[in-house]
Each structure stands twice: as C-alpha cells, then as structure tokens.
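Below you'll find the structure, written out as structure tokens, and then a few comments.
Missing here is one protein chain; the remaining ones are kept as they sit in the complex.
Now for subunit A:
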Amino acid sequence: MAITRDSDLHTRRFSRNAGLGVVLLGFVAIVFGLTVVKVERGSTMEAYDHQPRTSLLPAEGAQK
C-alpha cells in the first residue's frame, strides 16, 4: 500500500529544505546584485580590495 500521508518528520524536513533553498537563492541574488553595483560604479576599482587603482586615477594637475 502506498504511503499517502506525510508524517510530521517529512513536514519538518520539508521546512528545512525549503528554508535552505530560499537562503541559497537569496545568496545568489545578493552576489549577483553586488556584482552589478560594483561593475556599474567601480570602473576605477581594483579586484579584491576595492581600492582605486592608481594607474586609473587622473594624474595630479592633469587638464580635464
């Protein structure tokens, strides 16, 4: 005979799995969003520490 009704155990496991799924999707969305923001705003930024790259900064006294 097939099991037709979920036990409480299944409900609890579903809650955990669904919660973790939402967290992982949220994390992906955050990384994606951060990437978009960094790329849009960070043309003078260097990769890992987000500090302005000296070679990309306008030289002192340079004419605009």
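Throughout what follows, a residue touches a chain if its C-beta (ideal position, glycine included) is under 8 Å from a C-beta of that chain, and two chains touch if they have at least 3 such contacts; residues count from 1.
FYI, contacts and distances are computed from a predicted model.
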| item | value |
| --- | --- |
| Among "Roadblock/LAMTOR2 domain-containing protein", "Fluoride-specific ion channel FluC", "Heme exporter protein C" or "Protoheme IX farnesyltransferase", UniProt-listed name of the chain not shown | "Protoheme IX farnesyltransferase" |
| Sites on subunit A contacted by the missing partner chain, in the whole complex | 8-9, 12-13, 15-16, 18-20, 30, 33-34, 37, 41, 49-50 |
